[in-house]
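The chains shown are only part of the set, and none of them has been moved.
As written, the chain order gives the labels A and B, with residue 1 at the start of each chain.
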Amino acid sequence: MKDYNLTVLSNRQVSSRYWHMILDSSIIEEDIEPGQFFNIKSTVHQTYYPLLRRPFSIYLINDDALEFLYKVEGAGTKQLTTYQPGEKVNILGPAGVPFSIKKDCKKMLLLARGVGIATLAALSQKAAQMNIDIYAILSARKQDDLLATKTMEKYCKNVYCVTEEDGTSDVENVREIMHDLIETHHIDAAYTCGSKRLSMLLQKMTKANGITSQVALEEYMACGMGVCYSCVCDVKRQGVIHTVRSCEDGPVFPLEEVVFQ
Amino acid sequence: MMKKELKMEVDIGGVKIANPVMPASGAFGEGMDTVIDFNLLGALIPKSITKYPQRGNRNPRACETKGGMINSIGIQSKGLNYYLEETIPYYEQYSAPLISSISAESIGEFAEMSSIIASIPSVAALELNISCPNLKNNGQAFGMSDEVTYQLVDRVREVTDKPLLVKLTPNVTDIQSIALAAESAGANSLVVANTPLAMAIDIHTRRPKIGNIMGGLSGPAIKPIIVRQIYQVREVSRLPIIGCGGVMTSEDAIEMMLAGASAVQVGTANFVSPTAMIDIIEGIQTYMEEHQLNSLGELIGGVIVTNQWEEDYI
């Protein structure tokens, strides 16, 4: 993890609420892995508004380009949209524990919701390079919020999209899709991000089926460097609950360990 | 012309530090060692340690406000044993002096922990966090009473000769009396101050933005309150003061030094920019050059309060 000033290559709106930013990452020598994140300074000015950095998962990693997909929520992401190509953006990272993929993994299941799709897109990119068959379920409120479906379709064997708009995103329906997938294919590993409810569902189903699974959490972060203990979550290891930092000890955790409150 | 050698050294009550910039407890840690060189800092202060491991407060633990942030971490801590076995040895690899911040539930526990930690040779000084607004009910803290402050510092003074930094709370009517209590009980320096107690509410969920309801306000918003308190403490106490609260830039650090601080602690600024402390050190250096100062002594307490005012325009 280091403090980098990267040049913006492109920063464009891709749907009503989502933007896509590409940075020139050629100066970064460290490895960057799916599941890791960068803590981005959303303003170049000394306005201290917003005060803190904003964490964003890696969406895609190419040779010299680092991509983020972000939803415009409040002041920070609004500011992010103002960066123009050529400007420098200050980012801190890569931070956190990435997803891990077992060498013998053949088929994986991805379950993402909302901005969580961005996080799992990076994973699908890597898994595809490892020739893993990927089955992805993408959930969002509206069709328009189903970002990165193109990217996912490129890397995945099958992509299932569910939305509230279409009345397909309820837990019951998602459970059925997953059930079918697990029945049909021999799923080696499952990954999720973006929804507590779906994470709990996946936790139950993977446990029942003995599938290794990981979750990328999105807790509120102040420092993103493991020093402030703002971003904690509870994990249970050998029967003991530990309160751990999602920025340093996560954001990716074995799904079975996470205690959802 | 030969570049003058600048003396950035200051004495903060028995600890000589190479420059006046150090982290604020709880806003600094091992995770930053890939981003900045810890040896460039005046001192190293890890998060306050408690006797027993504790989980801290419930989420959310931090939120932003205009020009600041509120936190109520509640001193998540791995306990004294871990601190002795892991934390202190980790910091021993650095040449910058280690100052241990201690948080305790009672005066007795403060004394007990101080005695143990002070006995470690690599610990240069102790910082007594008598001001954490999160631990006790309704933000009560030891440092809110001059009597309790006196008793607490006095008891710790009995168990160690190592320099004692006492971190005051800003949440008091009269910070001068608390400062004097700490001084007469044997404190070697005063950290002015911890965080003003604060609260924020999400108007849509109607919930407090902090799980613990209230928390401490830090960042640029509080600097004017802290500068005032430094100035007030300086008026009555001759102890070195370490300014803490809202230092984001070297200008902020210099302002606190002019008000009376010998050094500053940097907290929230580390989150905004992890290189902030290094930038601040360099900025002070540049200021010294520009204003032809040979030592920081020429700066500390140097605010000019007379009846003479600069003409605002010629």
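Observations, loosely collected:
The rule is short, and it goes like this: contacts are C-beta pairs under 8 Å (C-beta built on N, C-alpha and C of every residue); 3 or more make two chains touch, one makes a residue touch a chain.
The structure presented is a predicted model; accordingly, all values stated were derived computationally and were not measured.
The stoichiometry of the whole complex, written in the labels shown, is A x2, B x2.
One rule holds in what follows: only the chains that are shown with their structure count from here on.
Chain A and chain B have CA centres that are 36 Å apart. Listing the residues of chain A that touch chain B in their complex gives 1-3, 41, 46, 48-53, 90, 92, 219-220, 222-233, 243, 248.
By the touch criterion stated above, chain B contacts chain A in their complex at residues 26-32, 34-35, 47, 55-56, 59-64, 66-69, 71, 73, 76, 219-220, 248-249, 268, 270-275.
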